[in-house]
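Shown here is a partial selection of chains from the complex, left in place.
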Amino acid sequence: MRPSGREVGQIRPVTFTRHFTAHAEGSVLVEFGNTKVICTATVEEGVPRFLKGKGQGWVTAEYGMLPRATHTRNRREAASGKQGGRTMEIQRLIARSLRAAIDLTALGDHTITVDCDVIQADGGTRTASITGASVALADALNTMVADGKLDKNPMKGHVAAVSVGIFEGTPVCDLEYLEDSAAETDMNVVMLEDGRMIEVQGTAEGEPFTQEELTAMLALAKQGIDDIVVAQKASLAD
Amino acid sequence: MRPSGREVGQIRPVTFTRHFTAHAEGSVLVEFGNTKVICTATVEEGVPRFLKGKGQGWVTAEYGMLPRATHTRNRREAASGKQGGRTMEIQRLIARSLRAAIDLTALGDHTITVDCDVIQADGGTRTASITGASVALADALNTMVADGKLDKNPMKGHVAAVSVGIFEGTPVCDLEYLEDSAAETDMNVVMLEDGRMIEVQGTAEGEPFTQEELTAMLALAKQGIDDIVVAQKASLAD
Amino acid sequence: MRPSGREVGQIRPVTFTRHFTAHAEGSVLVEFGNTKVICTATVEEGVPRFLKGKGQGWVTAEYGMLPRATHTRNRREAASGKQGGRTMEIQRLIARSLRAAIDLTALGDHTITVDCDVIQADGGTRTASITGASVALADALNTMVADGKLDKNPMKGHVAAVSVGIFEGTPVCDLEYLEDSAAETDMNVVMLEDGRMIEVQGTAEGEPFTQEELTAMLALAKQGIDDIVVAQKASLAD
């Protein structure tokens, strides 16, 4: 029934290429099928002004998309002079998701900036970004521990995200572009590896959705995220 | 237990002042306790370029906050030269919520722009905006029917929104600022009057939340929204 | 002869609603007939960089208009990315007018920012803004005295402003939109309560004007401002 022939709860192949670029403290190419995102984590000394003297670190995120990551070319945001509302919304979501998974007090006087740049888009770029960013962040934090900048890694666990939605009347997990653009409801779920929720964002694109549909989608999301966390752990064990 | 002495499921007094300003096709001052938002709906001929020839209308929204709507003054966005990420995120939410409640095909070649401007903030400005915008939109659409521009009002029902959250371990409904700034989890729920969901956005501010907590919050939201819809209907019946 | 039936020197009903919003040190809704402006005064510690160490305080102002304050919707300045020339011109006028009425040395190391936001426009928004801002400023300064931040209120007197113009050949006072858009000459006059002038800005919209016409307009302005100052004093006496 799904364009790809996948089962309703089956996620696309998820791969992580760590150390994808050379300079960043953490650098991961994450792929969810044909969706590909470069996630880099940069560690810098100090914190933003509003946190000075509060005894905690900070994690922030920026999101971008190469102009031709999509079927038709989008205008480059640097050229148009501002980031669009969709970009703003996504990068705020990524940052909140990562912060919820980290003990900021234990991070000390450091700021970590995670850049998620989509080089090829086929649906689910924001959830792929969060998922890859979690691995890049883990690499960066482990480096800080190895360098003696931190006593121990302040992550509470891996963070993973997946989209779920109602496609042709049926709840499905990890929508690719063909499904995403036709879905009646679209929901992004971010969880800690223990299954607790960090973010839930469900949107009715056409008809409103019911409590039952919400419950069904959350169950699919839980299952997909469990599979993703396995892949995250395997990648970091290499 | 709540700073205001309210019950966990009790919303603040909600009032709508229709025809609040003179020029707009729909103009409503909505108050959720001390949160006050002016919502105006403007009807214009034509649709945005990307919809030309597609046989449907459009609803969009913009959100703003007077610089001193808050405890300390925020910089005016017009002076800083751009809308912040929070503003972008909120106005996209308002617009999606309203579009999900309307038959855009029946709207014909018209664009309705809803402006939500917060003049006093005490928590829940985005949910108050959606709730007030629904009334302003109804007024504008009824005017269009009265003027012969539409055969009938294309709304599927009233749209109402409320925030719920976990405050000091307990799920509560309609958080005011004191609660909002201390909540462990914050969720905004937008429903059609029949109880189906249009948007659900839950965010863990501190610890991740569980499925049980999500279910409890949704139940409170449903109850609060039922109360709000009663107020919307009473206001429009005047 | 006037659209409203008013006498040539008769101003519209002027009302001030003090404490209109909750957070600002001074907050006034001023109404000149159907023109309605929210004026808030915010007190902050410190002065702008160019005044550091000069032993004086500062008063500045910003002006805005809700998009649908007018007959047709204007584009939101925050969305277009800059304040227009008219906005700039008006907020500079408001700020100069208020500064001329205050002993900045006696203000000490404080900056007061006055925001004037038009929620409904029917001509004379800049003069209404100045007039309302004067009351909001007085409230803020009196609060500072009460809080022990100042020994005494450093205002030299109330500031009031009114527009005068030549409408269908006759000088009239306090033009509403219908008159304003048809006037041959438009003049804004700002006075201290003792009748001395702070700003005079006269503009020939069509034909140039003569010294005699200028004198007639100034006389009408003096009379209108006297009436406005009475209302200001009554409001502050409440």
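For this structure, a couple of remarks:
In this document, chain identifiers A, B and C correspond to the written order of the chains, with residue numbering beginning at 1 in each.
Throughout what follows, contacts are C-beta pairs under 8 Å (C-beta built on N, C-alpha and C of every residue); 3 or more make two chains touch, one makes a residue touch a chain.
Since the structure is predicted, the reported quantities are computational estimates derived from the model, not experimental observations.
Because every chain is the same sequence, the assembly can be counted simply: 3 are drawn, and the full complex in the file has 6 copies.
Note that only the chains that are shown with their structure count from here on.
Note on chain A versus chain C: their Cα superposition corresponds to a rotation of 120 degrees, in steps of 5. Where chain A touches chain B, the two copies mostly use the same residue numbers: shared numbers make up over half of all numbers in play. Chain C has its Cα centroid 50 Å from the Cα centroid of chain A. One inter-chain figure worth recording: chain A and chain B are separated by 28 Å, centre to centre, where each centre is the mean of the chain's CA atoms. For chain A, residues touching at least two other chains, in rising order: 82. Those residues of chain C that touch chain B in the shared complex are 21-24, 27, 34, 36, 38, 40, 42, 44, 62, 64, 66-71, 73, 76-79, 81-83, 87, 113, 115, 117, 119-120, 122. Looking at the complex, you find that chain B touches chain A at residues 82, 85-86, 88-89, 91-92, 96, 100, 187, 191-192, 194, 196-211, 214, 218.
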